[in-house]
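With one protein chain held back, the other chains of the complex are shown just where they sit.
Now for chain A:
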């Protein structure tokens, strides 16, 4: 339980990574971030205007949370590589959450562009955390490319549909030599707990908290779910049985 999450050269005591998207105001976001216990939180990179200038980084700095810039919105490897370089320049970090979306409707990762971008970014000295499909083969390929973690989706971004293919997540975990972080699709605390029970090293979620009716309360639920799932994963579950087995003595 107390073993830290180790990604590349960093250690985190929290296994819940959050996003900042979807929050209506920064005061609510700040309370939710505190309740989640997160130490690593994603931000997007966008052209500045009067509305979006600064703000979110000040919140993260005040809370001592590391920013994890993403390449959300990119459709090609070339766009993602440029966005990662801009993020490195703006934030002074070589960590990047690599996202290359195939289309706006599904926001599913484009596996070909993602792998291409991952190779380029690793070569360029980035610590690459790729958002990927729940594809065990692609996960291995991303690890071979030098990614510091792999982040398979549970279901499409923002759907809250949970983990649609738990067996694939288990397959990915069983063969991975880097941390597996369940990314996207979490809707409710039991989804986060399941991810950890399947052996994931961490959970990344945003919408489930930021768009909940009570983000602070849901953030607390997610923190406890991740901890509970982690504990359960290490506790050695009983085998599933077809017939009942009495737990009280017969007489």
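What we mean here is this: contacts are C-beta pairs under 8 Å (C-beta built on N, C-alpha and C of every residue); 3 or more make two chains touch, one makes a residue touch a chain; residues count from 1.
As a working rule, contacts and distances are computed from a predicted model.
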Checklist entry - Out of "Cytochrome c oxidase subunit 2", "Sodium pump decarboxylase gamma subunit", "ABC-type polar-amino-acid transporter" or "Sulfur carrier protein", what name does the UniProt record list for the absent chain? => result "Sulfur carrier protein"
Item to check | Selected residue (touches chain absent from view) among A:7, A:29, A:163 or A:189 | outcome: A:29
Next on the checklist: Out of A:97, A:141 or A:230, which residue would touch the omitted chain in the full complex?
Outcome noted: A:97
Checklist outcome for this item: Those residues of chain A that touch the unshown chain are 19-23, 29, 42-49, 52-57, 67-70, 72, 82, 85-91, 97, 99, 206
